[in-house]
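Please read the structure below before turning to the comments.
Shown here: the complex without one of its protein chains, the others still in place.
And then chain A:
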Amino acid sequence: MLRLVGKRLLPQTLAPQSTASPALAARRYHERVVDHYNNPRNVGSFDKDDPTVGTGLVGAPACGDVMKLQIKVDEQSGKIVDACFKTFGCGSAIASSSVATEWVKGKQMEEVLSIKNTEIAKHLSLPPVKLHCSMLAEDAIKAAVKDYELKKAKNGSSEASSPKVAEA
């Protein structure tokens, strides 16, 4: 009987179980996850074509999750001045990407590359079965940085070539 109850609780609904009795409190989303879900920070979209924006788009096909994390970079200092995210997935995935956007703000690009999924998971007290959500967030950060750098390189090379064209 207890095993059945445990199994039923495991696939959590997204509604925070604030009315759950203490006896069933064994498996719930951590309050930080619930907080990020109810009070989402930095949900939104930047213009993908903006040269100061890096877009990281990653997915976890096993759960059908898709996560987009965008950074706005100050070209002079290489500092991330703003970040936003859009995630379709479970509460843990949403919270992980929300935390990621909070943590990258105000940091250097090289610095954010060292953000580890284990740190995000620890911050949110993610259970083992949800660790891959934090991995997704780490991958999203890296993808956003990579996208920005690719864009910068492309823009840099096109700026270099255009004076030649003008002369010709």
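Things to note:
Just so we're on the same page, a contact is a pair of C-beta atoms (placed from the backbone, for glycine too) under 8 Å apart; a residue touches a chain by one contact, two chains touch by 3 or more; residues count from 1.
Quick note on the criterion: contacts and distances are computed from a predicted model.
Per the UniProt record, the chain missing from the shown structure is "J domain-containing protein", taken from the list "Glucose-6-phosphate 1-dehydrogenase", "Mediator of RNA polymerase II transcription subunit 20", "J domain-containing protein" or "Mitochondrial inner membrane protease subunit 2". Across A:Gly44, A:Gly64, A:Gly106 or A:Pro127, the residue that sits in touch with the chain not pictured is A:Gly64.
Take chain A: the residues that touch the chain left off the picture are 56-64, 66, 68, 86, 88, 131-132, 135-136, 139, 143.
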